[in-house]
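What you see is the complex with one protein chain gone and the rest in place.
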Amino acid sequence: MAWLTQILEVLAALVAAPLFLGWVNKCRAWLQNRSAPSLLQPYRGIRKLFFKDAVIAENASPLFRLAPYVVFGAMVLAAAIIPSMGTRLPFSSAADAIALVGLLATARVFQSLAAMDVGTAFGSLGARREMMIGFLAEPALLMVIFVASLISATTALPVISERLAVQSVGLYPSLAFTAVAFTMVLLAENARIPVDNPATHLELTMIHEAMLLEYSARHLALMEWAAALKLFNYACIGFALFVPWGVSTTATGPAGLLFAIPLLAAKLAVAGVGLALIETLSAKLRVFRAPEFLATAFLLAVLGLLVRLLLGS
Amino acid sequence: MILTPLTLCLLLLALWAVIGVAGLARPTSLRYVARTLYPLGALCGIALAAVAAVSITWAPERLVLPFGLPDLPFHVRSDALSSAFLFLLGAAAAGISFFGAGYFRSGEGTAPGLLCLQYHLFLASMGFVLLADDAYGFMVAWESMALTSYFLVTTQHRIPEIRRAGFLYLLIAHLGAIAILLSFGVMQGGSWQFTFDAMRAAQLPSGWAAVAFLLAIFGFGAKAGLVPLHVWLPEAHPAAPSPVSALMSGVMLKTAVYGVLRVTFDLLGEPASWWGLVPLGIGLLTAMYGVVFAAVQTDMKRLLAYSSIENIGILFTGIGLAVVFHGAGMAVLAALALIAVLYHALNHAFMKSLLFLGTGAVLHATGERNLGRLGGLIRRMPWVAWLTLVGALAISGLPPLNGFVSEWLLLQAFLFAHRVPQTFVNMLLPLGAAVVVLAAALAAYVMVKFYGVVFLGQPREAALARAHDPGALEKLGLVWLALGCVLLGLLPAPVVGLLGSVTAQLGVGSLPQGASPWWVLEPLPDRDATYAPLVFLAAIVLVVVLTFQLVGRMFHRRVRRGAPWDCGFVRLDARMQDTAEGFGQPIRRIFQSFFAIEREQPTPFDRAPRYSIVVTDRLWRALYLPLAGLVQRAADAVAWLQQGRIAAYLLYSFVTLVTLLALVL
Partner (left out) sequence: MNPMPFDVQLLNALSALLLLLAFAMLSQRRIVTLVSLLAVQGVLLLAATLLLAWRTGETHLYFSAALTLGLKVIFLPWVLYRLIRRLGVYWDSEPLINIPGTMLIGLLIVVFAFGLAQPISELASTATRSAIGIAVAVILLSFLMMITRRKAMSQVVGFLSMENGLFFGAMSATYGMPMIVELGVALDVLVAMLVLGVFFFQIREQFDSLDLHHLESLKEKR
């Protein structure tokens, strides 16, 4: 049963991640009065890339070719750890929430190193900015996780989720603070507006895209897929911490899993609308306002922590 | 003589000294000194590590040596704490000695034979510091450690900057030594017995105990490089030959950590809870200071030196946390924090040695230390590049390597810090955790910069095309250390188990026994927090291999090589890449207040535009220069004593004599 949940979760993440990205793009297009691309567009893009011949810069090292696989692997592993459908994951004992943050950092470091490998101006620019966002977002994310683990007295993500899910409904101002902080981290880490614009074609403003400029074909496909998975994973971390209700736990049994799948889809649908709304309503910040943005996220998370310690709520 | 772990350790230390002396037999023969003596020293190191690893769970053992200062024989003692650090010394020294066997060449300052003597005496004195059981023996070993390392730093003594760096190092080392001596003086508690046993037995009033503790923090902090006593580190490390930098950064700094642990948890008995806030606060400041400065360096060895400062900061933070918990009577958490400290010390010894040796290999292959003239070396020196990558990833605290494990343990300890009874403390501690995380994330930034600029991208100088991998012995050294990083990362539970015997023996407490298998790290069974790096690594490798196979099978594996695309720009050259200064720019901007920045920017009309930026340490100007001025003025004031007439000097002696007699009688 536990293994079934585990396999199902990984497969669902792999399959649904591009769909979720397509959904966000669709909502955004609707909100901005544009005609929306098909929901399946991300799949088509990835498929097309897989069939192409890979062109690699002549001075690229093996690290450059290894990085897409490592980044993709890290994201798949992360999907296996995050309790998106059930909390009984045999795999989650391998890594708790702190290790999850470490895993995401590993992916980031490999991506940045690969971006510097060819030695183009845009590549190192992207790497530098990505690391800047990363070192500010990582503490904020950990503070968010700290608040949740203070409430549930553990750092194992499935256990946090389970304990938060089964308690009586209560108001947790600390969680509200951290939810806002988490949303800000999510936006920054996934290269969304207001920190980065995924649709931009202007290299000088790019962060995430600038790192991928030298990639083509299957390597690019894996990177794109990994980016979609990252967004999906972040959304699922958010669900696990702030709206954990409805995941299958030890108490609910196999029926719970049947119930959890449509519920996850519903949560994702709502989250996609919310994300599109935020992206439509805000403007992209200058790169050097991004630290302020993330500092605010960090501050909110720490405030959540203090509120938790003082009010016990 | 009976062979016990203690006598074995002493024998091995003596053997090191003998190897050193043997170097004098044919001081200029590189083949004899480097190819024979250094590998022998490395084998000694392996033996020492093996003995220490076995004896860490044994009961303490003591011995009075038949020699020492006149009438004061040296006491030695080995217990779990010293065994843990002896293991660190032996294991790290083995890798460094292997590397050194291939690295040292003649014609670089000091003759090889003499260098060999200094090097091995340095190793032996560090070992004796760890075994000493009285203040005299400890201080003798401590000072010989400082002296030998001074000579090693000034290997290339013909360069004035290196002499200056060595002098600064010696100065601060002696300031520290005086504080340590005073601390021992306080701790003997009126018994005037300077054995450590007497200090353990002495009942100090709490005020005096605090004084002894603070003196020890100052004294050992000077050796470790705590802010504001860190200034010698970024000067001395680049000046020394790379194996020596590796040894100093990887091992010698840890002897200071050992000293603090010995004084705090063993000699002083029961530390008060508030003491912990001192190393905690200074540690956090040091960690931030070190990592922020590391991010803006342009010399690769200076960058690593600042990164060492950061790691020392994290170690002292952990020590502070352990003291706070210990004082509050929370044994399990105190043990957890202390284990995190010991683990991190071990990790840092491996990763920092590895990185310094990697820079040494680069330095020998290219003759460059400046990041602005390196680049693209992964294609010329694949061995060094991939092995250094292990070290860089490990020190960035990324799973499943070793740096992550100690960070994880420390964060687990921080996470439950809110149970400390003092309100202020339990609110400030989570902020401390935030600073630790920030420092760790910044460390990743620093390492991406370091690795990316040195090994990736295009070579910034034409001469770099001639660079090549080092010889077999150097590779062996690098592989040894990289293997250490990987194994310490993959097998945390057994290591934590062994380190647990240190905390148990110190009376700090021990971790509860969990029911987890050996590959799962579960320090606090009631918290459900587990970490299993082997599973982690297996899964990631599985996914990577599977993806590779599937993509290849389902589609194709065709690859074409072409010119870099770079958005269609055709005349790409190496100067368009980010320089080290450029990569540090966000940090310079965000943490502006840390730095004193001097900038020279060209105007649009400059014919030959020049852009330069010099980032210096504010503390140097705010603290050290005024202090130096003060000392200078004091010296000037005393200078009138120097009359130049014999009669005057005789008068001084006479007055001194009379005063002393009057005082005594």
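Going in written order, the chains are labelled A and B, and every chain counts its residues from 1.
What we mean here is this: a residue touches a chain if its C-beta (ideal position, glycine included) is under 8 Å from a C-beta of that chain, and two chains touch if they have at least 3 such contacts.
What you see is a predicted model; the values in this text were computed from it and never measured.
Although one chain is not drawn, the whole complex shows that of A:A36, A:L66 or A:A176 it is A:A176 that touches it. One of B:L30, B:L147 or B:L428 touches the chain omitted from the figure, and that residue is B:L428. Residues of subunit A in contact with the chain left out of this view: 151, 163, 167-168, 170-174, 176-177, 291-292, 295-296, 299-300, 302-303, 306-307, 309-313. Although one chain is not displayed, subunit B still touches it through residues 423-424, 427-428, 431.
Definition applied: only the chains that are shown with their structure count from here on.
Here the spacing of subunit A and subunit B, counted between their Cα centres, is 36 Å.
Contact residues of subunit A toward subunit B in the complex are 50-51, 53-59, 61, 63, 69-70, 72-74, 76-77, 80, 91, 93-96, 98-99, 102-103, 105-106, 108-109, 112-113, 116-122, 124-125, 127-129, 131-132, 134-136, 138-139, 142-143, 146, 149-150, 153-156, 159, 203, 213-214, 216, 218, 222, 288, 291, 298, 302, 305-306, 309-310.
Listed in rising order, the residues of subunit B touching subunit A in the complex are 375-376, 378-379, 389, 393, 396-399, 404, 408, 411-412, 415, 418, 426-427, 430-431, 433-434, 437-438, 440-442, 444-445, 447-449, 451-453, 456-458, 520, 527-533, 535-536, 539-541, 543-544, 547-548, 551, 554-556, 558-567, 572, 574, 576-578, 582-583, 585-587, 589-590.
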